[in-house]
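Missing here: one protein chain of the complex. Every other protein chain is in place.
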Amino acid sequence: MNLQAEIPLDYLVVLSTIVFFIGLMGVLIRRNLITMLMGIELMLNAVNINFVAFNHYLFPHRLEGHFFALIVMAIAAAEAAIAISLIINIYRQFATVSVDDVDELKH
Amino acid sequence: MTGPKIIFFVLATAIVVFSILSIASRKILRAAIHLLFVLVAMAGLYYMMNFQFLAAVQLILYAGGIVVLIIFSILLTSQINSKLDPPKKSHLLSGAVTAVGGIVLATITILQFAFKPSQEPAISTNMRTVGRQLLGTDVYGYALPFEVISILLLAALVGSIFIARKNKI
Amino acid sequence: MSWSTLSIMRLEVLLTVMILYQLIADLSVKENKLKVVQATLLFFGVITAVGFAPSPAASLFGNMYIHDELRTLLKNILNVSTLIILLQSTGWLNKEENRSKTGAFFLLLFSTLLGMYFMISAGDFLMLYLGLELATLPLTILAAFDKKLRRSAEAGIKLLMSSAVSSAVLLFGISLLYGIYGTLHFSEMALLTDSSTLSVFALIFFMAGLGFKLSLVPFHLWTADVYEGSPLQVTSYFSVVSKGAALFTLMLVLYLVFNHHHAVWSMTAYFLSITTMVVGNLFALRQKNLKRFMAFSSITQAGFMMLGFVNRDALGMNTVVYFMLIYSLSNLAVFGVLSIVVNATGKESMDDFNGFYSTNPRLSLIMLLALFSLAGIPPVAGFFGKFFLFTAVAAKSMYLLVFIAVVNATVSLYYYLLVVKAMFINKNETPIPALSSSWYEKVALTICFAGIVMIGFLSVVYN
Amino acid sequence: MDFSYTILILVLPFLIFLLIGSLGSRWRPHLSGLLGTSGLFIITVLAYVTAFNYFIHRTGEAYQAIEASQLTWLSFTDDLIIHLGILLDPLSVMMLVVITTVSLMVHIYSLGYMKGEAGFARYFAFLSFFTFSMLGLVVATNIFQMYIFWELVGLSSYLLIGFYYERPSAVAAAKKAFIVTRFADLGFLIGILILSFNTNTFDFARLTDQHGPVIAQPVTAMFMGLSVTTWAMLLIFMGGAGKSAMFPLHIWLPDAMEGPTPVSALIHAATMVVAGVYLVARLFPIYHFSSPGSLDVIAYVGSFTSLFAAVIACTQLDIKRVLAYSTLSQIGYMMVALGVSGYGNEAGLGYMASLFHLFTHAFFKALLFLGAGSVIHAVHNNLMTEMGGLRKYMPVTHITFLVACITIAGIPPFSGFFSKDEILVAAFEHNKIIFAVQWLVAGITAFYMFRLYFNIFWNSNPEYHHTPHESPSTMTIPLFILAVMSIFSGFVPFHELVTSDGRPLATEFHPMIAVPSVLIALAGIGLAAALYYRKNSRPETIAKSLKAFYTMAYRKFYVDEVYLFVTHKVVFQLISRPAAWFDRHIVDGTMNLIGNSTVSFSGAIKEMQSGEVQWYIWYFTSGVLLLALMILYLT
Partner (left out) sequence: MNLLLILLIIPLLTIVGIALVSDITKVRWVAAIGMSAQLIFSFILLYLFFRERNSGNTDAMLFVSAATWYESFNIQLKLGVDGISVSMILLTSIVTFAGVFASWQVEYLTKEFFISLIILAGGVFGFFISLDLFTMFLFYELAVIPMYLLIGIWGSGPKEYSAMKLTLMLMGGSAILLVGLLGLYFNSAPGGGRLTFDLTEIAKISIPLSTQLFFFPFIFIGFGVLGALFPLHTWSPDGHASAPTAVSMLHAGVLMKLGGYGCFRVALYLLPEAAHSLAWIFIILTTISVVYGAFGAVWQKDLKYINAYSSVSHCGLVLFALLMMNETATTGAILQMISHGLMTALFFALIGMIYSRTHSRMIHEMGGLMKVIPFLSVVYVIAGLASLGLPGLSGFVAEMTIFVGSFQHTDTFHRMATILACSSIVITAVYILRVVGILLLGPIKDNHFLELKDAQWFEKLSTVTLVASIAIIGITPFWLSNLIHGSLTQMIHAITN
């Protein structure tokens, strides 16, 4: 099955852009650390779409984008793991996961 | 309107809609589920682009791994059916401005640009090539990153354990 | 994997071994971690020494890993800084509550260092990104290393969240670059000269990602909080090693890969340096907590570093590296003194240092020199570093920028003098008691001291 | 004829000064006194020898100026060089004689007068220093050397006026004297600058050579309607006016009487105050040829001052002040004479007359002061109202004082008559108004001098705390010598020695002028006798009858008040204070403002570091976007 013939590349890139900034939006507005984390995951995935799409559409003679996406996933996983452990740590210290309350260091 | 097109649009809309939902829904667990849907839809996209392996990894790693992690953490840290308080106005406003501005700016610049496909013949993306390249040490071999990832994961593992474990201070 | 490969990648390999050793040691050795610490120091000393051994330039793994003289030099700078930090952290590690943590501490620290190696000698964006993450993620843990402190936990999460976003932004940039150039390899990319708006756009995103680690304004806001929250050793690691790695990476990529875009990035550097210097200064003026103070001071210094990027010639590159070297030593000297004090008394506010000279003349003297070096006062090294940076800018006859820079240098002198004032001039009924520093710390401080004093006069260092 | 020994005339007093100044405090006091006096005696002898040698050797029919010695002190440019040297010409030699003589007298006198004073050694050190600088002034070979010693004279005057430095009034007077003269010297300096800029030389020889370039081709540049030379010469005269206490720069002189009386005799009567006259005389050719206009100014200033001072003198009660004002008026005479004089043989009568009067005046005025000093020494009081009938107690003083009074009144054959007569003649030939004024002043002079005389020595004697007695011989001998000189110095053939062009000039007796002047002098004496010979109420009635004028004159026409206003109100309150305020608050304030505003600004933006990580991320991302936007826009 080949997508090139059917869908222009721009669709995909724009899609990823949209998702990327939706994710960013999530990071910016949600007041729960975990949901912020979700936003970050969205952003990473958006980037992945780019890599994969470029690889598939433009440079199919190599798998650079493909592997990059792979690496990103792995890192995302590690990131998520660490993030969650830190969140739990925060939860222990502050008894909340609301980001607004984590603002003791300032000015 | 061919099949693939339809499927693509379905997936694309799914991705956008669910990602919006996942950052908008005030039930945190639901947000997580929405995220799951997004990830799955993306796996579908990969599959459509003949990256079966990637799609598989996406499903396993994300859907199977990360989302589960997230849900665990949710369960650890907050009540499932308690509604999250809505975002502050200031955050909402500034965030929206930034996000929309970003989308506009990025889209414009991207659409201005004419991507130049390479003329070289495509190579098949079956498991064999993937595997070979993943462990290849010569040009376009990915052994080194693979190794480094392992160290990163190790560090992450140790770190997370160190932080998360309760007994010792 | 041949022997030559190993010899070329010797630093990475050795460091990997070290990491594994830490893992094993942490699991096996239960009591008297001191042995482990000493062994580690010794081992790392060896690594540092090995780094200076000459070796031919080469590129491995299909140009994913590049090895040459310059990169070795940069790694050596990082090594030395790290070594000094390790020496300084002994006191902290020997505290009762930290005994159990040493293993994790070293493991995480070295993995970040490994990541920085890969950032520096990355041959393509994949390795670069990988190294970056490897250098960042463990750091978030290290920031949160003081588990009993709220502020430490806060520092950790703040760092993680913002760095995750920043790396996402960086990734977005990289992905677009990939789409534009069709490759991720520096060697191939350098040949292509695409000056489309999209490439500029992507480049900015990429620079922002590194600018975040370099804590340039406006990507800097995490810095102060994280610096303040983290344990002191980690803070100094942030301010010196992590910053240095980011700087070097940025430098390499910009000079080697995006040379055809120099107009863009030098302009970006122009603006970023101004904003960074100004904002850093303005915030540093009011700080009382010395860790936070040093955070903003290091932001300002980063602004000065960016000056070098205005000049795309070799001159710019040299001055930047030279400045970074001096900056590292000076900063490490300050943090060395701070760590001695903090470990002994836990005091890190400027007012606590009132009358410091009366009790600890040597320490405060070193502090004085280090601060002067940061402020760029002769005859200590900082003066030369700054002077050459300004020269590099003036070489492009951007005298306005030079003017802004020198004015900022003067402002920075103000708050450095505040610390000096506290130590030498202000009186204090209960000054910090006379502190005895361990042998390790003495060595570390001596290295810094010698560096600060000598480097300026030994022109060979620059050449 | 070799005059190189004249250098000793300068060196000796300086050495004495150093010697006494550095060691004097260690010796027994009178030792310093003796050293100073004997040293000065040698100098006086030298001066007389010099004068003798100089005047008997007339080459040709004119005296030539001789540069006895010359050394380069400082060279500004190739032409503008300060030499330190000794210039001998009739003028300077005459001054040498006058200065050394009077100085010697004062030295001897002081031995008695200052006996037992705390700063005896210091006093003599200062005296020698003054003698040194005054001599240096008169023998100056160039105008800048003159300026140098001019300043030094000012300093020694300051030091001697403020000799009793614990007395605030003395300190104030000294300060006043120095600053007023300093102000005048500013004019002098600027004058020198302008002159040297135009003529490119300091040397008197070249400046006053009437065939030389300076006078032959004067600079024609104009500034504010006057030729630059006129400006220069007027400014230089300002300097002279300051030293010679011409109106309106005269105010320091009366206060200067705070100093010890011998000092007043030496500095503020005989020598220093005539430096202005000397200066004008020294530069006379330039005045005459290059800017005659300024000569008229000098004449009028001199004339006015003499009248003005004479009037005030009639009202003063402090005897030293009376003498001070009379000094002013006499110097006014000299200035008038210079102002009305022409150049060369007969025309130069005024010049000669002026210096002649300077010569005679030195002696009788010194005599007057020393006499007054002797009186004060006896009575311990300066006010003539506290005196009277002293003729019985101190005969020598009485006689000598009387001589002096007659001399100054201009009664023949005493010396004062001759010199004053010449002046009147010169004035008469040149300007009738001025002549009239001077004639009148002659009368007033006679009046107030004898007012003084009668009040001191006749009149009714008040009750003295302890009966006054004649002064010791150290004081009376100088009085005697000076009296002799005041009587006979009139017969010196002055017109053959000191003239404008060095040639002798013939003078004939003008009865038309001599007689009236003598008459009015006698009238003045008569009036004085009528009023003050015995104690009576006439003076009060007269004073009442022209009350307003009397009080004005008594208050010295309020010039001091004006000065007080200028200095305290204007200089201090209106300039210095605002300047200081401006500096603290405006200039410095701006600097501080810059600093403070920076700090406050940094306080204002601290909310950027809000501590909420989401805002950090927001700043980050929007920063990226903005940056991208900006760069894209710029490229």
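Which chain is which? They are A, B, C and D, in the order written, and residues in each are numbered from 1.
By definition in this document, a contact is a pair of C-beta atoms (placed from the backbone, for glycine too) under 8 Å apart; a residue touches a chain by one contact, two chains touch by 3 or more.
Keep in mind it's a predicted model, so treat the numbers as computed, not measured.
Chemist: What shown chains come into contact with the chain that's not displayed?
Modeler: C, D
Chemist: One chain isn't shown here. Among C:334, C:402 or C:432, which residue touches it?
Modeler: With C:334, C:402 or C:432 as choices, the missing chain is touched by C:402.
Chemist: Identify the residue among C:56, C:379 or C:433 that touches the chain left out of the display.
Modeler: C:379
Chemist: Write the list of chain D residues that the hidden chain touches.
Modeler: Output for chain D: 72-77, 80, 144, 147-149, 151-152, 155, 162, 165-166, 168, 171-172, 175, 178-179, 182-183, 186, 189-190, 193-194, 196-197, 571-572, 575-577, 579-580, 583, 587-588, 590-592, 595.
Chemist: In the complete complex, which positions of chain C touch the hidden chain?
Modeler: So the residues of chain C touching the unseen chain are 315, 318, 372, 377-379, 383, 387-388, 390-391, 394-395, 397, 399, 402-403, 406-407, 409-410, 413-414, 417, 420-421, 424-425, 459, 462-463.
One rule holds in what follows: only the chains that are shown with their structure count from here on.
Chemist: Select, from B-C and A-C, the pair of chains that is joined by more C-beta pairs in contact.
Modeler: Between A-C and B-C, contacts are more numerous in A-C.
Chemist: Taking the mean of the CA coordinates per chain, how far is chain A from chain C in Å?
Modeler: The computed centroid separation for chain A versus chain C comes out at 27 Å.
Chemist: In angstrom, rounded to a whole number, how far apart do the mean CA points of chain C and chain D lie?
Modeler: It comes to 79 Å between the two C-alpha centres.
Chemist: Could you put a whole-Å number on the gap between the CA centroids of chain B and chain D?
Modeler: 103
Chemist: Among all residues of chain B, which ones touch two or more of the remaining chains?
Modeler: Where chain B meets two or more other chains at a single residue, that happens at 91, 94-95, 98, 102, 105-106, 109-110, 115-116, 118, 140, 142, 145, 149, 152, 156, 159-160, 163.
Chemist: Could you say which residues in chain D touch two or more other chains, in rising order?
Modeler: 606, 609, 611, 613-614, 617-618, 621, 628, 632
Chemist: Along chain C, where are the residues that touch chain A in the complex?
Modeler: 125-126, 129-130, 133, 137, 140-141, 144, 147, 150-151, 153-158, 160-161, 164-165, 168, 171-172, 174-176, 178-179, 182-184, 224-225, 228-229, 286
Chemist: Please name which positions on chain C make contact with chain B in the complex.
Modeler: Per the touch definition, chain C meets chain B at residues 1, 16, 19, 23, 60-65, 97, 100-101, 104, 107-108, 111-112, 114-115, 118, 126-127, 130-131, 133-134, 137-138, 140-141, 144, 147-148, 156, 176, 179-180, 182, 196-198, 201.
Chemist: Note which residues of chain A are touching chain B in the complex, please.
Modeler: 1-3, 6-7, 9-15, 17-26, 28-32, 34-35, 37-39, 41-42, 45, 48-49, 52-64, 66-67, 69-71, 73-82, 84-89, 91-92, 97
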